[in-house]
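A protein chain is absent from this complex, but the other protein chains hold their places.
First chain written, first letter: the chains are A and B, and each begins at residue 1.
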Amino acid sequence: MSYDAKFKVWRGDADGGTLEDYTVEVNEGEVVLDIIHRLQATQTPDLAVRWNCKAGKCGSCSAEINGKPRLLCMTRMSTFTEEQTITVTPLRTFPVMRDLVTDVSFNYQKAREVQAFSPPADLQPGEYRMQQVDVERSQEFRKCIECFLCQDVCHVVRDHEDNKPAFAGPRFLMRVAELDMHPLDTADRRPAAREEHGLGMCNITKCCTEVCPEHIKITDNALIPLKERVVDRHYDPVVWLGNKIRRRGA
Amino acid sequence: MAHVPFSGGVHAPGRARIAARTLREDRWWLQPLVTFVCFSAWLLYGLVRASLQKDYFVADYGYLTPFASPCLSTSCVPGSTHFGTPFGEWPALIPFAALTLPFLLLFRLTCYYYRKAYYRSFWMSPPACAVPEAHVSYSGETRFPLIAQNLHRYFFYAAVVISLINTYDVLHAFRGKDGGFGLGLGTLILLANVVLLWCYTLGCHSCRNIIGGRLNHFSKHPLRYKAWGWVGKLNARHMTFAWITLGSLVVTDAYIALVSSGTIGDFRFIN
């Protein structure tokens, strides 16, 4: 059942690199990461690749396969024909470090900019009461394994380096949505979503949802509802008028 | 391959230097192309039909095309003015439904699904996932005019009103030649169209927010939670209904045009 597959793997670093050709053995049931490991063990011992759980749970082995952002461990070789050349490159939105490894610190920076969970001050551990129906929406977003494929594919930063400072990316806008929908969070996250995290930059073209290996409905369940919540607060003339009047009255 | 300047996007400094702007090998351009062609054709059809002011009503059975509803002027064919004639003579080339069509158009223009579809296919921003977009700078929906996309919910409210009008039109279509109850293929087409329009309208993301999405404690609002669930089911198929209703509008209008112009006769079940 095994055959020799043709691979093109990008080798290089920030100073440059090339797509190099390899011919590697492939066996039944294998995924692309297995092939990369076979390359390491037999042909290119110093080929750099990030991986960890090999079960689609940690989100470490993100790369681009034939131009599409994917997890190496969740891309089965059986989805390709035996004749097909498989091209593997690092993520193309973040700075490359070496070979398939990129510097994803952008994402950790953005994570820090989202105000943490803010529970009611007087609520003690053990006193939290929440209904299942109230936590389910946020639970969907907490399935996120932080593979950053959505951050990689999002054209707002992929195609426009200059947008990086102003845009948190789908993963962290989803985090804002998760906290805004949290039944016990006390903060109003809508102003920050609009002003600090760049929610308005998102034009809901849904690539984040398309690449999500956890099949989270990022656009429909997080980003659009968050946009609507921002509209509730900032673009609703009735609310706007109410605020104006109240402010004047005070 | 030609020299590509290392400036923005996938060629920004620091990123892996790969000359090809996309390495996708599948036919990623097919979907935006199909969307572009279909949307353009639909707009053209709608524009022509609405401006022609012709063959929009079948008096015998009370069929009024949604493209001319509501018809509110004295220029309208007798019987098609379900809501009276507050206006006098109507200028040529201006659609009879000029009061409602812009809102319908804006409802669809600001719809979250259509936005995705035309940003991809018309504006190529981006044409497909991991395929670079065609513009040097990008500010999304943060500035005029695109910031107006945030007004979607008001067009949703308008769309609900218009859907009610369309529904009322359908009631008129249950009529036979003698003025009593009747049922023809046209009635069923109008009915199906209006049901689909409701499915599209109520599945709107703004509707989902208003009905319940804005709540943080579903458990305290069990009825709204239920309604949110139903809207959610429609919402998950919002794209499907967006496409189906484009088709059903054309089918409905074309059928009425054909019957109205006498090209074909209506297939009658009752009366």
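Note that a contact is a pair of C-beta atoms (placed from the backbone, for glycine too) under 8 Å apart; a residue touches a chain by one contact, two chains touch by 3 or more.
Here, contacts and distances are computed from a predicted model.
Q: Not counting the visible chains, the remaining one has a UniProt entry; which protein name from "Dipeptide transport system permease protein DppB", "Fumarate reductase/succinate dehydrogenase flavoprotein subunit", "Acyl carrier protein" or "Nitrogenase protein alpha chain" does it give?
A: Record says "Fumarate reductase/succinate dehydrogenase flavoprotein subunit".
Q: Let's see if you follow the contact definition: name the visible chains touching the chain that is missing.
A: Hidden chain, whole complex, touched shown chains: A.
Q: Quick one: say which of A:T18, A:Q84 or A:Q115 touches the chain that got left out.
A: Within the whole complex, the residue contacting the unshown chain is A:Q115.
Q: Against the chain that's been left off, what residues of subunit A make contact? List them.
A: Answer for subunit A: residues 13, 27-31, 34, 40-41, 45-60, 74, 76, 97-99, 101, 103-104, 108, 111-112, 115-117, 119, 123, 125-126, 128-132, 135, 138-139, 142-146, 179, 182, 214-215 touch the chain left out.
Simple rule for what comes next: only the chains that are shown with their structure count from here on.
Q: For subunit B, which residues count as touching subunit A in their complex?
A: Contact set of subunit B toward subunit A: 8-10, 12, 14-18, 22-26, 112, 115-116, 119-120, 125-126, 129-130, 132-133, 137-142, 146-147, 150-153, 205-206, 208-209, 213-214, 216-219, 225, 235-236.
Q: In their shared complex, at which residues does subunit A touch subunit B?
A: 10, 12, 14, 16-17, 19, 64, 66-69, 87, 89-90, 92-96, 102-103, 131, 133-134, 153, 155-156, 158-163, 180-183, 185, 198, 200-207, 210-211, 219-220, 224-225, 227-232, 234-236
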